[in-house]
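Just passing along the structure, written as structure tokens.
One chain of protein is taken out of this complex; the other chains stay put.
Here the chain labels run A and B in written order, and each chain numbers its own residues starting at 1.
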Amino acid sequence: MQEKLKNIRSSPYISGGDTSVSIMIKIIISLLPIVCFAVYKYKLNAVFHIFITVLACIFVEYLFCFITKKRNTVKDGSAVVTGILIALLLPAYAPYYMGVIGGVFAIVVVKKLCGGIGKYIINPSAAAKCFLFLSFPTVMRVYSNGAADLSVKNLIDGKNIDTLSLIVGDSVGSMGEVCAAALLIGAIILVVSGVIDVYIPASYTISFLIMLIIFGGRGFDAGYIAAQFAGGGFLFVAWFIATDYTTAPITYKGQVIYGILLGIFTAMVRIWGHRNEDIYFIVLIVNLFTPFIEDITIPKPFILGGGKNV
Amino acid sequence: MFNDSIKYFWEQILGEDKFNAGIISAAIFVSAVQNSISGIAVGLAIILTYVLSAFICSFLAKVIPIKIRLFVYILINAIIATTISMFLLNVKLFWNYTALIDYIPVIAVSCAIIVCIDCPRIDKDYKSSLKDAFEIGITGALLILLYGVFREFLTSASILGINIPPVRGILENFHFFEYSSGGFILMGIIAGCMQKIHIVMMRKKFMDDGVKETAASELDN
Partner (left out) sequence: MKLHSYLGGIALRPYKEQSKNCEIISIVPEDDMVYPLIPCEGKCPLAYVKAGDKVKIGQQIAGASDGTLGIYSSVSGIVKAVAKKKNYDMKIYDSIIIENDGEFEEGEFDEVVDIEQLSFIQIVNLLGAYGIREYIRGGFSLYEKLKRIGENNANYVIINGVECEPYLTSIYRRFIDDSDMIFDGVRVMKHLFPKSVIIIAIGDDNKEAVAIMEKKIKNEPNVEVEIIPNLYPSGDCCRLIYQISGKAFENEIQALSDGIICINVDTLCAVSNAVFEGLPPMSRVITLSGEGCVNPGNYEVLFGTSIEEVIRFTGGQNEDAYITVAGGPLTGIELTDLNVPVTSSLESILILSKRETENYEPEECIRCSRCAAVCPNRLIPEKLFYYAKKGNYGKFLKWHGDSCSMCGCCSYVCPSHIPLTDYITYMRDSLGEF
């Protein structure tokens, strides 16, 4: 089989569409609004965090490919995107070696040792955040210099939250979670440039909304629901982390089911949980369901009745 | 479609390869074994449970019809494991270091599954089933002890209760291996290292060039 492919080139002979580098560049452009906001708010901390994490990820991936004598995979740009996502999940006042340790764990243990790009089972950025949170609990909870509380903690305690401050960026959290407006701009760029389909974020949002209305305890309180959407990293997870190519199902029906599962578990964690970072553990749990979801949503082919517009 | 999905689910848990059943017991001992002393306790419990239950079950093998044999084995295993664990708890050496009373049903179930699936000679006479159970018990206990030593080293920088100060300074803030998630990753690391040692030993065994190439390429894939 390999012989046949090596001697003669096969069709198609023209190529179009994206390459993997152009996809990664589009993702980086959609992350630019939140990166700029983080630099504006946290000044040099953010710059150093992002710089050190991205460099560590690239270096570790190159080193791993060099040691195991396999083909160099830094070229497809996924290490850069993973590095930026890990850096945005760190609190701004954490020490700088957090990014390095998180990058090493994400690239080596989660991505490379589980099969490389396209074959890993859990999201590397979310896994790195969970790993750092469990290993260094004291330094990873320092979200602000002052005494301000996390938005999710406030929501759970029952205090009132100013949603406008969450949208504009006046709140407290890890660097990627603070400004809902920048995240929404990035989400619009992602959809318009054709990188992701809206099935996962849409079903995630709708099922989260329904669960909050039914079980939230406050009915249709618009302020509460808006605060739940805008704060605590919900937008970041829904648009940038849950839509990762490898760990999301590949069928459209499967993506809707995946989003619904994520929404149900996130609502449970927000209503009856007590930690801000639980949403990242939820992402890891639902990622493990993906092969099962794919096997039960095989699409019907054209001749058996699938895929026709009326 | 529902039948297919249920079948798929059980296939993934138990697997066509019977060693996947050990995953359940692995989950159990990761939470039980936090340091080397509890490792020794769990290991001893396992050896005694396997040996005694294999001994008793081999006598009952000829009497009981085939269809309910598995359930009877599990029942006997459970009784023996419970009594042994309670007996071990009374030994003063283990008092301060273990909370084994929480894990009695756990050890019982794990032993039951392993013995019933992994012990191929339990239906013959009592001597071969005893030998079998002893082999499995000793290897299992040694592995658990090794695991306990590593875990204790990584969490509190001590081996068998003896402190090593310089390492403690580095590991002071690193709490990952105290949790079960760290325990699973440590188990994966140990399993990976043992697989690598196995591959190196197999490579050395096939000194012939032709065989070496094919074996090496097969192992690499």
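We take it that a contact is a pair of C-beta atoms (placed from the backbone, for glycine too) under 8 Å apart; a residue touches a chain by one contact, two chains touch by 3 or more.
This structure is a prediction, so every number in the text was calculated from the model and none was measured.
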Neighbouring shown chains of the undisplayed chain, as defined at the top: A
Absent-chain contact - pick from A:S30, A:N45, A:Q228 or A:T246: A:T246
Absent-chain contact - pick from A:Y13, A:F220 or A:W272: A:Y13
Contacts of subunit A with the absent chain, listed as residue ranges: 1, 4-5, 8-20, 22-23, 73, 76, 78, 116-119, 197, 245-246, 250-251, 294, 298-310
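In the analysis below, only the chains that are shown with their structure count from here on.
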In the complex, subunit A residues that touch subunit B: 109, 130-131, 134-139, 292, 295-296
In the complex with subunit A, residue positions of subunit B that touch it: 1, 4-5, 8-9, 12, 173-176, 179, 181-182, 185
